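Step one of this worksheet: look at the structure below.
Only one protein chain is missing from this complex, and each of the others stays in its spot.
Here the chain labels run A and B in written order, and each chain numbers its own residues starting at 1.
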Amino acid sequence: MTMSYKKRLVQRLRDGKTIFNIGGYIASIIYVLIIVVPLYYVIISAFKDNAQIFSAPLTPPSKLSLVNFINAEKTGRLGRALGISLFVTVCGEVLSLVLAFPAAYAIARIRTNLAALVERFFSLGFLIPAFAMLVPLVLLMAQLKLLYKPLSLVLLYPVWRLPLAIVVLAAYLRTVPRELEESAELDGASRMQILLLILFPLARAGVITVLIINFITFWNEYLFALILMSQENRTMQVALSILKGERSVDYGMLAAGVLFSIVPVYIAFLIFQERVVEGIYSGAVKG
Amino acid sequence: MKLTHRNNTIKDGDGAAVGYRQYKMERDRVAFLIFVAPALIAFILIMLWPMINMFYLSTMDWRGLVKPKVYVGLANFIRMTRDRHFLRALTNTGIHTLISLPGVILPAYMLGFFLSQRPRGYRFLRLVFFSPAMISVTAIAMMFVGVYLPEGILNTVLRGVGLGDLARPWLGNTSTVLYAIIAIDFFGGLGYYAVLFSAALTGVSNDLYEAAYLDGAGRWTVMWRVGFPLILDFIGVCLMLHLIWILVGAAQNVLLLTQGGPGDYSMTLGYYLYSQAFKSYQLGYSQAIGVVIFILGAVGLLLIRKVTQRDYQM
Partner (left out) sequence: MVIRKLTTRVVPWLVALSMMSVLLAGCAAPATPTAEPPAPPEAPAVTEAPPPTEAAPPTEAPPPVEEPAPPEEPAEEPVVLVIMDNWGSEENGKGPPLHATFEEFMAEYPNIKIEEQIFGDHEIPTKVVTMFMAGDEPDIVLQNLHQAALEWLDDGISIDLTDLSKEWGLYDQLKPSAVTEWTDSQGRLNAIPLEGYTWPVWYNTKIMDEAGVEGIPQTVDELIDAAKKIRAAGYQPFTTGGMEWTGEFVFFLALATMLTDEEIPQLYAHGGFSENAHARAAVEAFVKMRDAGVFADDVEGLTNAAANEEFYSEKAAILHGGSWFFSEAPMDIKSHITLGGMPLPEGSPRSKPAIYSSFEGKGVWVTRNGSKKMDAVAKFIKFFYQPRIMARFVEVSAMTSPLIDTPVDESKLDPLFVQSTMLGNVTEVALIHKVYVPPAIDEDLRRAAREALVPNTSVDTILSNLDDVYAILQ
């Protein structure tokens, strides 16, 4: 009994598991603190005023007043911004699928020598730093008469992320067995029917992956939204940056705005945690 | 049914079959183009065309959207060599890359490996690690406004542990501002990549680890000698994503927090591009900076690919 315990201990020490785990836990705890302390600070600050935030940064608030949230909503018009962001994100998602799914189908399923070429084109396009071409993009949107309208983002976001969507969807479509498609073809189904009725549902894991990655990108995008939107149409992220006023900073209100913007997304994340991690991972692997 | 398979599996000279095959190929090609066209056209119009425009504009002296453009060849690029703000931005972006690329990705790999071993509580750790990825970059920047404040949380913690001498206005100090901005990458990026790496490592067959342990290798050795090469490709992908973030994405932290100040001590290439375009109205010059970013990015990505390509077998 003691022998085997000792032996096990020696073995464990020899392969370094214990030491390794101790090290791992220490590193993890440090990192968890790095994440949790600022978050805690934001949460408590959202219920305090400047004076309380400065004098006792880490002390919990004495009472749960919502005044900062009300002010944040009023100053940044967060409710409206939320609507704009939702509109842009949802329409962007739809457009993204409408454009990417047929293309991915063609690349994965239609045998032609063009397929490899087009796929390569898109996988290179993935690496274009869109921000670097800020000026031509503004010009383009002005020419399209979309400048300062949400529609500009609805158009820009999906196209900007199109390569990723196509490559991920194509990768998923390749895993769908051909037989289903072929028997449908024998039944006289058109390509469109095959696409919508058979492949779209079968590749739903890929569709969900694309939807998740796109959601995070579209929802969180700031720079294009800043440049291409009017004040009236600002998105959540731009509204958030407005809360850091130019003349004076109300840190409590700023914290409340940050909370306001992250809580809905975070709750969604808690619910779909596995899917989100998996989606982003497979997006990165396949992209 | 074999008809749809590889083109050149023709058995013997069956003329009708060849004709059908030809017809089918033709039809496939048309169908392919129809399905790909919307995506292709949209991408060419909204991404490729502006990109070509960027190169075109970088050769122009263009000082405002309604001003005439004057072709100046490479003058914008020559001007960069004498522009100390540009040189500062280049240096700062270089420092950012050198610190953040290995500084975020390597610890993230280690944490990811640790997570992939499924230590007790790994689910909780994974949840916390991934949380910053759910917070928008803007929200993170706004959080750090409070963190770096003179009376903010960082200084409070420092004073609390008796390091009050180190307390300073992190974003307002010429010697700390750049590092304060770089440090934000660690908050957001580290855990994100750690979770992705752990997901990649979970796919690694356990047999490989077992074999290494049987050979008497320790965890540390296994981590670097077995796990690391196995997902090197994927690490390369993450390095690329992070490099793109450093080159262009990080501009937004500068924009939100310091606007390049104090002086030009936190100037980065991405922010300088923005500032030249929308504050100085030097559109041609700003797009020349865009070209530099583009080229640096392309070179960086190629280098990463070269380094992370697997040229040996496990």
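Here is the rule we use: contacts are C-beta pairs under 8 Å (C-beta built on N, C-alpha and C of every residue); 3 or more make two chains touch, one makes a residue touch a chain.
Everything numeric in this text was worked out from a predicted model, so none of it was measured.
Peer 1: What shown chains come into contact with the chain that's not displayed?
Peer 2: Taken over the complete structure, the missing chain's partners among displayed chains are A, B.
Peer 1: Which residue, B:103, B:172 or B:218, contacts the hidden chain when the whole complex is considered?
Peer 2: B:172
Peer 1: For the chain left out of this view, which of A:40, A:87 or A:266 touches it?
Peer 2: For the chain that is not drawn, the touching residue is A:87.
Peer 1: In the whole complex, not just what's shown, which of A:198, A:268 or A:285 touches the removed chain?
Peer 2: A:198
Peer 1: For subunit B, which residues lie in contact with the unshown chain of the complex?
Peer 2: 63-67, 79, 82, 84-85, 150, 168-169, 171-174, 177, 258-265, 275, 278-282
Peer 1: Which parts of subunit A face the unshown chain closely enough to count as touching?
Peer 2: Output for subunit A: 74-77, 83-84, 87, 90-91, 94-95, 97-98, 138-139, 142-143, 145, 147-151, 154, 180, 183-184, 187, 189, 193, 196-198, 200-201, 204, 230-233, 245-249.
As a working rule, only the chains that are shown with their structure count from here on.
Peer 1: Averaged over CA atoms, how far is the centre of subunit A from the centre of subunit B? Could you give it in whole Å?
Peer 2: That gives a centre separation of 15 Å.
Peer 1: Taking the complex as given, what residues does subunit A use to touch subunit B?
Peer 2: Against subunit B, the touching part of subunit A is residues 14-17, 19-21, 24-25, 27-28, 31-32, 34-39, 41-42, 45, 53-54, 57-58, 98-100, 102-103, 105-107, 110-112, 114-115, 118, 122, 125, 127-137, 139-140, 155-156, 159-160, 162-163, 166, 182, 191, 195, 216, 219-220, 222-223, 226-227, 236-238, 240-241, 243-244, 249, 251, 254-255, 257-258, 261-262, 265-266, 269-270, 273, 276-278, 280-281, 284-285, 287.
Peer 1: Touching residues of subunit B toward subunit A in the complex: what are they?
Peer 2: Where subunit B meets subunit A, its residues are 1, 4, 7, 25, 28-29, 31-33, 35-36, 38-40, 42-43, 45-51, 53-54, 57, 65, 107, 110-111, 114, 117, 119, 125-139, 141-147, 149, 151-153, 156-157, 186-187, 190-191, 195-196, 199-200, 213, 216-220, 234, 237-238, 240-241, 244, 247-249, 251-252, 255-256, 270, 273-274, 277-278, 283, 286-287, 289-291, 293-294, 297-298, 301.
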